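Before I ask anything, here is the structure I am working with.
Selected chains only, in their assembly positions.
Here the chain labels run A and B in written order, and each chain numbers its own residues starting at 1.
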Amino acid sequence: MSLGLGVLGCGSVFAGPYRGMIDRLQAPGRVHVSAVFDVDDRKRCGAAAQYGVDPELGSATNVIEHEDVEVVLVLTSMNEHGPLAAQALAAGKHVLVEKPMATSLEQARELVELARRGPGLLVCAPHIFLSPTFRAVHASVRAGSVGRLLTARARYGWAGPWWGEWFYEPGGGSLFDLGIYNVTSLCGLFGPARRVTALVGVAVPERTVNGRTMPVEADDNAQVLIDFGDARFASVTTGFTMQKYRSPAIEVYGSEGTIQLLGDDWAPEGWELWRNEDASWRVHPESDPHWQWTEGLRHLVDCIETGRAPITRPEHAYHALEIVLAAQAAGSDGVARSIASDFPDPVYDRAWEDAESDRFAHDRRSHDGL
Amino acid sequence: MSLGLGVLGCGSVFAGPYRGMIDRLQAPGRVHVSAVFDVDDRKRCGAAAQYGVDPELGSATNVIEHEDVEVVLVLTSMNEHGPLAAQALAAGKHVLVEKPMATSLEQARELVELARRGPGLLVCAPHIFLSPTFRAVHASVRAGSVGRLLTARARYGWAGPWWGEWFYEPGGGSLFDLGIYNVTSLCGLFGPARRVTALVGVAVPERTVNGRTMPVEADDNAQVLIDFGDARFASVTTGFTMQKYRSPAIEVYGSEGTIQLLGDDWAPEGWELWRNEDASWRVHPESDPHWQWTEGLRHLVDCIETGRAPITRPEHAYHALEIVLAAQAAGSDGVARSIASDFPDPVYDRAWEDAESDRFAHDRRSHDGL
């Protein structure tokens, strides 16, 4: 009953993070890699050799249509995400697609439609909703711990990649690569956005990538404001312009208190809660320091095995994409944009909790490493 | 040689913070209060009794024109700041004016002009540039510690006053009351702003003030983006919508590191610096926990006594006002505004350092309170 995986894109996202997750799922026989493709011969052959599969598949289509592939992982460069995910869903396969799910709203809308009709499930990165820490913050907020949400800040940035020219080329940029995490998290807590404005630009005109100097043609610096309606706002600070920080990843201010996620939303380091009625901060240490941001794959496998719907819905990824595109537009002309789409609140159901407790049972590390 | 002070407005800003500072300056005989005025009889008489001056002065003009008044403190409600400060400068007096210096750019421009022509000096709140901690951050940034400034965040907010209806009435609001601090600080580090956009609104439509419920008609929630040119940005999060925080007041991200002011910009609690070449955070504990945000008065007295120019210039306050007004405008229609004005970088000269070391000598508290 092992699920066959087809991998599209064998670059760095595959080679490190996803391979680790695949290996962990393969050990107990839940998955196996059936087919791989990358336009780069070296990467394709390397991945094929690791898994003992055909190194000579000539196209992504060969992977998608492979009879032993039930799940397609779309880990290619960003502009191919939408078309490949659509093709795989149309072929009846389950799909995990890295962020962004597509680079245009038309493509993204098609994916949402295909996923609705089924039979394939669609899981879109980022998978931050699946971290126990985000889950705890979400549950606390929904339980009213801080009252009505009024304002918020989020930040995710770093010095920027020294590999991968595409990050700095048209179609790349920090908003798509980094900002989308904060946008996804904030909407997960506040609900759908209604309006967006932003400052977006290139703050460092030249970068050294893979040892060579290149001009920067995609945004490397962005500040985004999101209006969640009823004068409730949030800001997102992102960019390849931040060397180091020491501040919460997400700060949410409500009418009765404040709640914060520490670390980064893709790598949480606990959370903390101020309630006026407590008159103290409750500081929760990270409950799962080994949580990986590739957990979406395990979640997809869980859902396929059990027949339940994923926690994260394609509609949420669509909404986040609309916000990022609106921020780019507002950044170019200084005019705020309305946001039209909507998405359902995540439902952490009983099945998810069972899968989680099962995961903890296997991953458990007692004190002192024993 | 004691300077005569005239106080306009004897409400809460006078009664607590400024009175404490006046008392400290009065003890060594540097100042004395010569005249006070408030439209509220009770407040006026109370202040007059404290200082043994005439309780029956009938107008602000009587204070300004009082022959023993050399320095006028404008501590009234916001819409009177500009006209009264102008009148006092025109009468040749020195002026300290609380924030905002005025509520329109026209009034503010007149004040800048009057101060330029002299003879009276004009010191405008907020006085945050005078805190040793801001000074240390400014010096570190100007020395290149974090390289070229690229992006930044600042925040100042709280749950909002339960006294003073005017905070929530037209002409009040969180941008003027709180946001102006962060705006002033950020411009002090980045230099003049070039463009502004914002989300501004009323998030809590009704408040209880002095025991009575009232509708809120001035902004109580705002997020502002500032463009400092060359795609270098900052965000300001402010509002009467934040119950508590646990994050730096100001975060500045440069090409070589990060620098942060902790606490609040009007009540610093130290600062910290990451430099890539250090590979560590340098955490500086607060050097002057007893620093008061009313230090502007002492600074004005220092300047009058020594004949030097104040560190903080009216041009800077004018610039901050232009930004706040632009944020309000952008918040109402979603369109970014250009900023036209400029201001000189503060110069912490030798005289300032001497005055500071003198102050430390008098305020010094050694270990264990001895």
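By our rule, a residue touches a chain if its C-beta (ideal position, glycine included) is under 8 Å from a C-beta of that chain, and two chains touch if they have at least 3 such contacts.
These numbers come from a predicted model, not from an experiment.
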Taking the full complex rather than the 2 chains in place, the copy count reaches 4
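We take it that only the chains that are shown with their structure count from here on.
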Chain A turns onto chain B (C-alpha superposition, degrees, nearest 5) by 180
Taking each chain's mean CA coordinate, chain A and chain B are separated, in whole Å, by 42
In the complex, chain A touches chain B at residues 146, 150-151, 153, 155, 157, 159, 195, 197-199, 201-204, 221-223, 225, 227, 230-235, 237, 239, 241-248, 251, 253-258, 260, 272, 274, 276, 281, 330, 334-336
